[in-house]
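The complex appears here without one of its protein chains, the remainder shown in place.
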Amino acid sequence: MNFNHFDDHGNAIMVDVSGKQETLRTATAAAEVHMSDKVLAAIQNSAIAKGDVLGVARLAGIMAAKRTPDLIPLSHPLSLHSVAVEFEQDSAAGKIEVQCTVRAFERTGVEMEAMTGAAVAALTIYDMCKGSDKSISIGDIRLLYKEGGKSGVYRREVGQ
Amino acid sequence: MNFNHFDDHGNAIMVDVSGKQETLRTATAAAEVHMSDKVLAAIQNSAIAKGDVLGVARLAGIMAAKRTPDLIPLSHPLSLHSVAVEFEQDSAAGKIEVQCTVRAFERTGVEMEAMTGAAVAALTIYDMCKGSDKSISIGDIRLLYKEGGKSGVYRREVGQ
Amino acid sequence: MNFNHFDDHGNAIMVDVSGKQETLRTATAAAEVHMSDKVLAAIQNSAIAKGDVLGVARLAGIMAAKRTPDLIPLSHPLSLHSVAVEFEQDSAAGKIEVQCTVRAFERTGVEMEAMTGAAVAALTIYDMCKGSDKSISIGDIRLLYKEGGKSGVYRREVGQ
Amino acid sequence: MNFNHFDDHGNAIMVDVSGKQETLRTATAAAEVHMSDKVLAAIQNSAIAKGDVLGVARLAGIMAAKRTPDLIPLSHPLSLHSVAVEFEQDSAAGKIEVQCTVRAFERTGVEMEAMTGAAVAALTIYDMCKGSDKSISIGDIRLLYKEGGKSGVYRREVGQ
Amino acid sequence: MNFNHFDDHGNAIMVDVSGKQETLRTATAAAEVHMSDKVLAAIQNSAIAKGDVLGVARLAGIMAAKRTPDLIPLSHPLSLHSVAVEFEQDSAAGKIEVQCTVRAFERTGVEMEAMTGAAVAALTIYDMCKGSDKSISIGDIRLLYKEGGKSGVYRREVGQ
Partner (left out) sequence: MNFNHFDDHGNAIMVDVSGKQETLRTATAAAEVHMSDKVLAAIQNSAIAKGDVLGVARLAGIMAAKRTPDLIPLSHPLSLHSVAVEFEQDSAAGKIEVQCTVRAFERTGVEMEAMTGAAVAALTIYDMCKGSDKSISIGDIRLLYKEGGKSGVYRREVGQ
């Protein structure tokens, strides 16, 4: 098995994509934020009353997706054409599901932008709630979907 | 329950810490990267042969901890005095455990810096391995330890 | 008259403040965003219905205050201890007043951080409304108040 | 009236422009910096003697136009192909007019880049003169001209 | 002789490249880090034992190439498609040669990205060794090769 972020001598490189065609790329990544019922209810209330936790986290995720090349050392700087962050609250499971979808007409995929957007949105929820509950954890940051480029469509199987 | 990142009108703010004393703050956060045996073995080999995946991820985590105020909207810009990222490979469980410890003599805690460092180190591992296995997932980003400031020591309980 | 951002030869410098004491500094700056009644009403509705224009602008202002040393060439990197952005809608005058207050225990003042925060919050309102009305303008970005350091309190006179 | 930076649920998004064609986009924005005769005269002298205030402000404006996606939360990262900042001193009116023109062959307009460049150039003039006169104000940041894309040419009417 | 980074009035500008065609651009730049035999030997050992100095410097160079538009005031933001940093140790001459190659399908050349990548990789070597030897110096940062665009191929002559 080889990692394509290293050259033949094992040195880290930003892989050459100059010979690739620009195609429309889409990626969706997700993350989960696990918390107590009390915090979860407070976040739900915050959207309609005082302090919109998820509104802040959404912006943080969108802005972080744009900062991906500053954070992930070997990633390419890309012209993102669409970023969206959505949240779904699952009170039964005691969690908020974050989904970040990125789209760009580019030479390489936008998985890392979607993963980074989802992760930073989740970290921001943690930041805003940690005063109430330090034990909140972020789980299952994963790629849900990918489209565009040679490798075609990837869709994570449910339960995977 | 109230979120301290909002004022009385529910507006997001960077909380005023100007009246606090500087004390030595430490925080350790962790993340897990789950992957197939094949990828895990390749990473272990990479450190001693061609392409040091964890060396790249370590630097990404350290640099990301410094970028925390650019990523987490309501976080304070802090003068970090120490950042370290460590990895432990658990072949039986099919995962790599990431730990990021941050220390600063500051007016507010460094939990978010440790959480961000751990998360970005884990994202970088994903980036370098996603060509081999897109189903890798990042789990259990959580605060392990916190010291300094009024709230005293926090230590996550095992299994929590 | 001399500008203190230049040395004796007329060369731009970051002024030496290493000999100054740290004191608590506060600055408040303001900006106005002028727009049609239609857009103003839509913004007011947005906060309670679909799309919180001012919530986005508030975060942009807070984050921009942190980026001041990257934007204003000769400004000092400062450890901001508090940032808040407030809005007041004046329907009669067809404008939104932005106020940004910054506080830090530092060797030099935080006027530029407050001015930058107010300006970028106003620019973000423009960004979100420009699809509806390109003629919106931003006016009267000004320092309202400053406290701390040798020069003492500055308070802008009404109507100035 | 709808804001196009929100989806149907009122959530902030970076609007999808992946389906748009790249066309040549131009935008010119302006800002005014109002100051006392004394400061205005000092700036005029600075260009030819000791300390070039406007030279510093020009660079700050050009560099800030490049940082627009880091500042304006929902803006797209764009490949700017030309940025220029010009100043006109109007001694009679006690002001300096800033104009920033940006050009790019892109999928979406460059108004925010021009507005941000003009605003930061104006803020930098303020920074360099605030030691002499804290009451300087920045006014009338506005779009003067826009060309390219579906919506065609926009030209601000004089006096608007 | 004219500098093309100034307009007819001598004002700094980001040169307009919107009318140029995108072509494949390559640039290679180099730098030398001169040091004592003792430090040079320690670096050689570091790669195979404890602490990979050149691995850290390589990543720093790659990431800095991406930050070029933030550092070089009048440079264009470019979509880099490939970045690689290589090192050659010359024990006889007491130096490490750094080479940075950048490639992009763009409207303007990538020389500054290659020069910046080589310079920051060299600065990082200095940073990691300065505790042992403050007299290390960085020399001969220069363009070795350039291809693409109207001006054709440039190859630095040996000994130049």
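Each chain gets a letter, A, B, C, D and E, in the order it is written, and its residues are counted from 1.
Rule of thumb we're sticking to: a residue touches a chain if its C-beta (ideal position, glycine included) is under 8 Å from a C-beta of that chain, and two chains touch if they have at least 3 such contacts.
Because the structure is a prediction, the values reported are computed rather than measured.
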{"item": "Displayed chains contacted by the hidden chain, counting the whole assembly", "value": "B, C, D, E"}
{"item": "Candidate in contact with the missing chain, chosen from C:Ala27, C:Ala42, C:Ala57 or C:Leu78", "value": "C:Leu78"}
{"item": "Sites on chain B contacted by the missing partner chain, in the whole complex", "value": "24, 55, 58-59, 62-63, 66-67, 77-86, 103-105"}
{"item": "Residue ranges of chain C at the interface with the undisplayed chain", "value": "7, 11-18, 69-70, 73-74, 76-79, 107"}
{"item": "Sites on chain E contacted by the missing partner chain, in the whole complex", "value": "1-6, 8-12, 31, 38-39, 41-42, 46, 49-53, 56, 59-60, 63-64, 67, 70-75, 111-112, 115-116, 119-120, 122-124, 126-132, 134-143, 146, 154, 156, 160"}
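Following the convention adopted for this analysis, only the chains that are shown with their structure count from here on.
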{"item": "Contact-graph separation of chain D and chain E, given in steps at minimum", "value": "1"}
{"item": "Angle of rotation relating chain B to chain E [CA atoms, steps of 5 degrees]", "value": "180"}
{"item": "Classification of the chain A:chain C interface as same or different, half of numbers criterion", "value": "same"}
{"item": "Centre distance in Å when chain C and chain E are each reduced to the mean of their C-alpha atoms", "value": "37"}
{"item": "Euclidean distance of C-alpha centroids - chain C vs chain D, Å", "value": "16"}
{"item": "Where chain A touches two or more other chains at once, by residue number", "value": "11-12, 52, 55-56, 59, 63, 67, 70, 73-74, 77-79"}
{"item": "Touch-based graph of the chains, sorted into line, ring, star, complete or other", "value": "other"}
